[in-house]
Structures are given as C-alpha cells and as structure tokens.
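Here the complex is missing one protein chain, while the rest keep their positions.
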Amino acid sequence: MTSIRALATGACAAALASLCAFVAPAKAQTYPTRGITMIVPFAAGGPTDVISRIVTAHMAQTFGQSIIIENVVGAGGTTATTRAARAANDGYTLITGHMGTHAASVPLYPKLAYHPEKDFEPVALLAGTPILILARKDFPPKDLKEFVAYVKANAEKVNAAHAGIGSVSHVSCELLHSILDIKPVGVPFNGTGPAMNALVAGQVDYMCDQIVNAVPQINAGTIKAYAIATVERNPSLPNVPTTTEAGLPAFQAQAWNAMFAPKGTSPAIIASLNAAAIKALDDETVKKRLLELGSVIPGPADRTPEALATLVKNEIAKWTPVLKPAT
Amino acid sequence: MDIFANLAHGFAVALSPINLLMCLIGALVGTLVGVLPGIGTIATVAMLLPITFGLPPVGALIMLAGIYYGAQYGGSTTSILVNIPGEATSVVTAIDGHQMAKQGRAGPALAIAAIGSFFAGCVATVLIAVLGAPLTKLALAFGPAEYFSLMVLGLIFAVVLAKGSVLKAIAMIVFGLLLSMVGSDIETGASRMAFNIPELADGLGFATVAMGVFGFAEIIRNLDAGAEMNRDLVQQKITGLMPTKKDLKDSAPAILRGTALGSILGILPGGGAVIASFAAYTLEKKLAKNPSRFGRGAIEGVAAPESANNAAAQTSFIPLLTLGIPPNAVMALMVGAMTIHGIVPGPQVMQKQPDLVWGMIASMWIGNLMLIIINLPLVGIWVRLLRVPYRLMFPSIVIFCAIGIYSVNNAPVDVILAGVFGLVGYWLIKHDFEPAPLLLGMVLGPLMEENLRRALLISRGDWSVFLTRPLSAVLLAIAAFLLTLTLLPMLRAKRDEVFTESEN
Partner (left out) sequence: MADTMGHSATATRNTSVAIGFCLLAIAPQIFEFIWSIGTIFGWGAGRGPATVLISHATALVAGAPAALIGAASGDTKKASSDVLLALIYSYPILVVAIVTLFMTIRSAQDYVGGVILMALALFALWASSDLQGMRGFSFGAGTAPRMFGGLLVALSAGIALTGLLTDGPAMAHYAWRGPMFVMAAIVFFALAIRPLGVVVSAFVSFMIAATGSHETRWLEAAIVGACLTLGCAILFPYVLGLPMPMFPRFLVQ
C-alpha cells in the first residue's frame, strides 16, 4: 500500500510539474509556443533520421521549444507522409521528407494518398547524401567504364541488390539501369544492412547505396566503389571519382532530405522555420556532424522554400519516366 | 595473449564510474521495458537515442546494449506471470513458464530464467571476445539458400514443440505463414491482402498479434464464468521462490545446451535469436525421458530457451562489432547512435575504436552480473503480484498492453488489430489450437519466403541450389530427420494422449 501511495504522490507532483510546463510558455505569443513534432518517415538511426535529429536539435535551441522526433515507418515512408499531409497545418507537425517520399513515390505508388506538391508547403532543404555505385570486392570490372561494359554484356547474369522496393538503393539503381538501358535481376533485401551483408559476402554483384553506409566498408576493402553520383568528389572518399569524371555524367542522384509542413501552414511560420533551419545549417558543430556523415550541405541559393519547391518539381519529373515502367 | 590485454583494457573502460552508471541504467531500463508487455526494445532504444547525444559514445552504447540484453531478462517475466511474450524470443518461454506459474511455481521459473540467462550471457561474452572474428565467417557463409533451409528447420521445430495434435499444429503454422504475408511484397512491392488499409501496408506487427493471441485472449478466457476457481487455486498454491536442488539439477544440462545453440544461432543476422529459443526447446523435448511433461510446466522448457535467447542476444553483437553490419533493428539503432557520434562502424571498428568495442564487451559481462543481482530479488515481488486480485489485474494488463502496442508505431489501428487478434486467440483456445506455432509461423514466414525468392532469383530459378550448397543441404537433412522423428510416433500418439489425459 505504501508503494501505491508513494507512486500516487509522485504522480501528482509530476502532473503538477507538467501543468506548469504547459502554462509557462503560454506567455509568449509568437510561434512556437509549445513543442513541435517532427515526423521522420524512416526508422531511427537511418540517414534521414540522423540528419533530422542533428538539425532539429539545433532548431530546438533557437526556438527554446522541444522538437520531438516521431519515427513512423512503413511503405517506403509513404505511411508517415500521408499522416503528415493530413495533420493540422498549425506548424506543430512537420515532416522530414526525402527523395523517396516526396518524388519517387509519385510514380511508384499509383494509389498514393497525397501529392508532394499539392499537400505540402516546402520549408527548407536540409542535406543530401550522395549515392555510390558499389560492387563486391572480386567483381571483375576495375573502373566505371569497364563496369558499364561488363553489365551491358552480362545483363542476363549479373545480380543487383537493393534494400526493398521504393528504397533509395532501389530507385537510384533503376535510374542507373534506365541510363544503361538494361534490366538485370534485382535481388530485394529488407533494408540496407542485409543488402550490404550480401554484398560483403559476395552473394550479389553490385548495388547503389548512400554514402553513409558504404564508407567504412570501402575503406576496409570489403567492397569497392566505382563512382559517386554527384558533381564533386566527397571529402570522406577522396579517391572515388565522380560519375562525370568516370564517364557516366548522366547518372546524377542524391538522397536529399528536406523539411515540409502540411499545406496551408502560414507563411510567417514557414519563414521562421526556414530561418531556424538555415541557422542550424550554418552552425559549425551541425556542419561538422553532417559532413562526417558524408552529407552535402545545400548552398545559400538552395535553402529557400522556393528552391525546395523547384527541386521537388524537378525530381518528380526526373523519377517518373524511370520508375513508371518498372511497376 | 592479445585477448587478455584487450579484455583488461575493456574492463578498465567499462569499470569507470560513468560507464558503470550507464550500464546500470541500461540494465534497469531494459528490465523495465522487458517486463512491460508490448513496449519493444526497438521503440525504447529509438526513444532513448536522443538522450545519447549528450553522452560520451562509449557510455551511450554501453547503455543501449544494456537495454537490449536487459530486455531479454525482463521479457521472460511477463511470459511466465501472465502468459504474454513481449518479444518473439520469449514465446516458447511462455509455454512451460506460464504452466509453472499456474502450478504455483512462478518463483522457480523466474529464478531459473535469470540464472540461465546469466550463465548464457557470461559464456557468450567470452565467446565474443575470443572467437568473434573467426565466427564472423559464419554470418557471411549464410546466403539466401542457407537461410531458407534454416527457416524450414525452424518451422519443423514449431511442429515438434506442439503438445497436442500434430495436424492442428501444422495448420497453425500455415495460418501464421498466411498472416505473415499480409503487407507489401518484397520483390514487386505489390500490396498483399492489405485491403487498402495503410497500417497493413507493412504487414501485421509481431507485437500486435502476440499481444492479441496471447495477452488479450488469455484475459478474455480468464473472465469466462467458472474460471475464477482456477485462478484462486493459483494464488493459494504459490510455493517456494527459489528453485530446489532437483530443479537446478534438471536445468543444468538444459542451460548448457541452450547456451551452445543460442551462441551459434545468434551470430546469424535476422531470425537467429528466435530460432535459437525454439531450437533449444525442441532439443530438450526430444532428449527428455518423458517428453509429455513439456507444455505442462517442465523447468527445462524455461531454462533452455531463456539461456538460448540471452546467449543469442549477446553473440548477435558479433556481426556488428566485426563487420559493422547491424544484424537486427535494435543493432541498426545502435549504428545510428554511433553515427550520431561520428563513428561509423565498419570492418575496422575493432582496430580503430578499441575503447568502444572492448569496453562494450566487458560491460556486457558486468551488465549480466548487474541483471542477475537486480532480477533475483525481484522474483519475490513479481510472485507477490500474482496475489493481486484478478479483477484489478486484468484491466491493468489491458491498459499496459494497449499503450505498449500503440507505442510501437504510434498507430491506433494496431491497438484495434490486437483486439481483433484477441478474439481470434479466444476462438483458438476454444477449439484447442495452440498459438505458439502460429506466432512462429508468422515470425519465420517472411524470412522463409523472402530468402526462397532471393535464392531462386540469384540461381535463376534453379531449385537445386538448396541441395548443392553444403550448409543448406545439411540443414535440410536435419529438418527431414526431425520431421520423420515427429511423424513416426503419430501412430502411437493416441495411446500417449490417453495416458496424459488420465494423469491430469
């Protein structure tokens, strides 16, 4: 009985404390007056999650309010995005969308319950993670030119791994395949971990994946990288050539992550969110952490909501022809 | 030897006050999470990830690891006390553990689970330190074909562990396999049997179905008229808290065998730990002089799977520490935690981050020691919980389960689905179907189908891969052997049933 009483006393104290917490910030009338929920459409610990956490941690300091990350996984991130699209447009529910949820999903899921352009207000582009062409360490081709020739000649024999339909590794490999005009067998895995395991073990031949997962494996020599699909080389892999340098300039892909708010969120709120996000991106520790992940931080011109709107538009246009025939 | 130098270094790291504190917090939170039905380790580790921002990376990982294996200790508690397995690995523990509780032997069941887990944890920790690197090869040797054969073997285990009709057990496995197919198809992305319900797009969650067919169904059944008498009996019957000498003697070989099986199977990414607990149970049942005791409160049926799942929980760190590849969702979160700190684990993590790796290994042993010190005294409290009148117990369990299921995905639909599965489970009980094979079918189903399809994609449709790859062939041979061993006595099953019936 004593334990119950102790529990009850503690509970009352906590309830009072939380009430006070609710009352205190109500004095300030400017946005935000309470905690913000940031929906992350992928599991905690993944690239999108880590980027969101790094940036929102700094934004929370700017606002003096907590930003709670809510990981809602499922259906290539579209479950979470659907929920965010239907959330109240008061600026207290936001989402970190990415290339998959806000571009590739349009052709991939014909019954998509939202449209990236019509149901969201773009806030700010946060960071992109470059995509690499990776292969098992004993795969015959030595560089990207040989790789292109090899897979074209052996399109019937090679196996491309990917982390599941709709994943970054799947859609970016589809882009590569459409550029090379081949249709090799795609071996699906449940996430990047198992796919990487199969590549390290040599059970599959190649895959396209985000830089974060691949750097330590490349450095240890358990897999090899042919090229990085960005304009510039990445500081964490200085020896890996860009696709342009290696002779396949058409293959440009980046898993960009950006912040969105539900449609109809007031422009003032969008502006203050955008300002806070930019402030975070300019912070030295945030920058350092993002660069350690191999991420690319957008330049000043790419950070406005308008630039993000253009990016979404262009990306949908880019992925639609690639992914339409695939499904 | 290198190992000793490394271990000494590890202990030096792990014994620093801050890391000891982290280890203790991890062990406590893990126990709590394991005990609360429905709250999964994945959800908790995910929620605690931001806290680790402010901690030194070694301390953060020691804490997260503590939560992970601490939950394995705690997970057996609800399985034994209220027949609700919180994790796939404690489904088997519920079979005999809850029977023991019904016979008033909840204390010995909980204690032997803790002792078995402690022993297994110690052995597995040593194994990681000594054989971690060579054992990595095993994880890499397992391709899709091998996994498929392993899953087939796992499903045979499910048949063996059934206590009633073999036909019904097989039907339940197949039912579980069908349930596991709800959701997106891995190869084509097509939505299967999801009826356009967005929450079903990724399939039915294990926690949802397990809470339903075990937790809610058990509650509904206990509310039936006439069930009060049995419950009162349970409450009066509670005998000693600690296992007797005979219990310890019976369990010792089971703990040894469970540890061995768990240590090996734990290394395999994906499903290894689940199969380990089922395999350990099956092995004990097959070796027992009187297999009919299993499912009716045999202490080996608790000791073996609990040792196996804890051993597997420890050795599943091997692929993470040696390859940098996370073998399950919790480990993926730990990779996330490392990434946040700027450490991206890879094959070189052992050389580059000796503090982290050896500190973690040493902390596992310390954590296991803390856990047994925490858990043995708790046995008394848990058993006392059984004395709470059921009229107050059951609504509380309903609320805990509901919050737990909701917290997995923050999806209200999951809670309703669990309720529906509660009704399904009630129906299963009324027709004498067993829920354990159903859950096993559900857990192993996707792994089996995916790997079958992967293997056939890679082999371009050639089914012979399953026999030409030696590891796969061996696994299939064991499966075939076990199946004949199970089906042969079916003819004699009638006589056994009569025998056990009259015994009750």
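Structural remarks
For reference, chains read A and B in written order, and residue numbers begin at 1 within each chain.
By definition in this document, a contact is a pair of C-beta atoms (placed from the backbone, for glycine too) under 8 Å apart; a residue touches a chain by one contact, two chains touch by 3 or more.
From a predicted model like this one, the values you see are computed outputs, not experimental measurements.
Within the whole complex, the absent chain has one touching residue among B:Leu20, B:Val126 or B:Leu178, and that is B:Leu178.
Although one chain is not drawn, the whole complex shows that of B:Ile3, B:Ile18 or B:Ile51 it is B:Ile51 that touches it. Within the set B:Lys168, B:Lys286 or B:Lys352, the residue that contacts the chain not displayed is B:Lys168.
Only one residue in the set B:Gly10, B:Gly422 or B:Pro435 touches the chain that does not appear here, and it is B:Gly422. The chain not displayed touches chain B at residues 29, 32-33, 36, 39, 43-44, 47-48, 50-51, 165, 167-168, 170-171, 174-175, 177-178, 181, 185, 187-188, 190, 192-193, 195, 216, 219-225, 228, 389-392, 394-396, 398-400, 402-403, 406-407, 410, 412-413, 415-416, 418-419, 422-423, 426-427, 430-433, 449, 452-453, 456-457, 460-462.
Quick note on the criterion: only the chains that are shown with their structure count from here on.
We define each chain's centre as the mean of its Cα atoms; on that basis chain A and chain B are separated by 31 Å. If you check the complex, the residues on chain B that touch chain A are 45-46, 49-50, 53, 139-141, 143-144, 184, 186-189, 196, 198-199, 201-202, 269-270, 319, 323-327, 329, 331-337, 339-340, 342, 344-349, 409-411, 450, 453-454, 457-458, 460.
Note for the complex: chain A touches chain B at residues 43-46, 49-50, 53-54, 57, 69-76, 78-79, 82, 108, 111, 113, 159, 164-166, 185-191, 193-194, 196-198, 200-201, 203-204, 212, 215-217, 219-220, 222, 289, 292-293, 327.
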